[in-house]
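The complex is shown incomplete by one protein chain, all other protein chains being positioned as in the whole.
Coming up: chain A.
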Amino acid sequence: MAGSNEINANEAKKVVPLHTWILISNFKLAYNMLRRPDGTFNRELAEFLDRKVSANTVPVDGVYSFDVVDRSTSLVNRVYRCAPKEDNTGQQLGAGVIELEKPLSTTEIVPVVIFFHGGSFTHSSANSAIYDTFCRRLTGLVQGVVVSVNYRRSPEHRYPSAYEDGWEALKWVHSRSWLLSGKESKVHVYLAGDSSGGNIAHHVAHRAAMSNVEVLGSILLHPLFGGEQRTESEMKLDGKYFVKLQDRDWYWRAFLPEGEDRDHPACNIFGPRGSSLSGLNFPKSLVVVAGLDLVQDWQLAYVEGLKESGHDVKLLFLEKATIGFYFLPNNDHFYTLMEEMRNFVRS
């Protein structure tokens, strides 16, 4: 297996800007300490290390946020909204009062993006600084609302916990009167996620399609898929750009039910145990693949699978992108992605 004992910093250094290299390398090395060889996870140290931020009702760059607890599941959703435009009548009754009585709009369509953060099902939270920052950007970009879901993580909570939490979040969002918009007065829902979040977004979209719950589109940012077979990209890129194949394997073992392998349908969507998506009212998808991500063959297979099932899918292949390219706005791929996401949601 390539790269297991070599120092591979040299490859990544050449394609990734300094800040990104520092950020992703820091995660990579810290995460090495958190994954124990016996399959358990050092959750205490992980929570200690994770940089978190509080919600903030004072708009920053036009976006404010607040947390809402769904009492029935005790899941916390962090909601991001654009600050209202200057209003001459309005005095705000103290900064911090959230206008939750009215719909977002009765005339315009305001997209609501349900976002599932990444972290290989194991790391990070909705209030992690990197994801809070990302969601704020996304909110401003789509000029709508982003709901970031704090789903339960593995190995403490394995499949299907994360999918169930995603499903609850979708139902919760659909039932909020203050998220309605447009003349037909409904919640205009999109799903989005990076890495494991992308995987969750797919499964929630699938369940929505089977249950006739409307999802207008799905954005998958280098989603986490896999399978038993080793693909060419996995072998070629193993250990080269921040990710080792054995790490990927660890996370699947932590997420999938004990004793299962990577051909489980949660992981290998169009594999031997996957179910068909043909004929379902599956939402249109934007799948973003980073050209230096070792998982890309599985992501490309996913795109093919969607096409063969007759579904609308757009592939955005970013040749020189590594995982996590979208955390910092310091590279072309970042801006390309932002543009594509904005168009996807507005079309």
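In this text, a contact is a pair of C-beta atoms (placed from the backbone, for glycine too) under 8 Å apart; a residue touches a chain by one contact, two chains touch by 3 or more; residues count from 1.
Basically, contacts and distances are computed from a predicted model.
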Hidden subunit of the complex - UniProt protein name among "FAD-dependent oxidoreductase domain-containing protein 1", "Serine/threonine-protein phosphatase 2A 55 kDa regulatory subunit B", "Eukaryotic translation initiation factor 3 subunit H" or "DELLA protein": "DELLA protein"
Chain not shown: contacting residue from A:120, A:233, A:296 or A:331: A:331
Absent-chain contact - pick from A:44, A:184 or A:258: A:44
Interface with the unshown chain - residue positions in chain A: 5-7, 9-10, 13-19, 21-23, 25-26, 28-30, 32-37, 42, 44-45, 47-49, 51-58, 60-61, 65-69, 71, 74, 76, 78, 93-98, 100-101, 126-130, 133, 137, 150, 176, 178, 327-332, 334-335
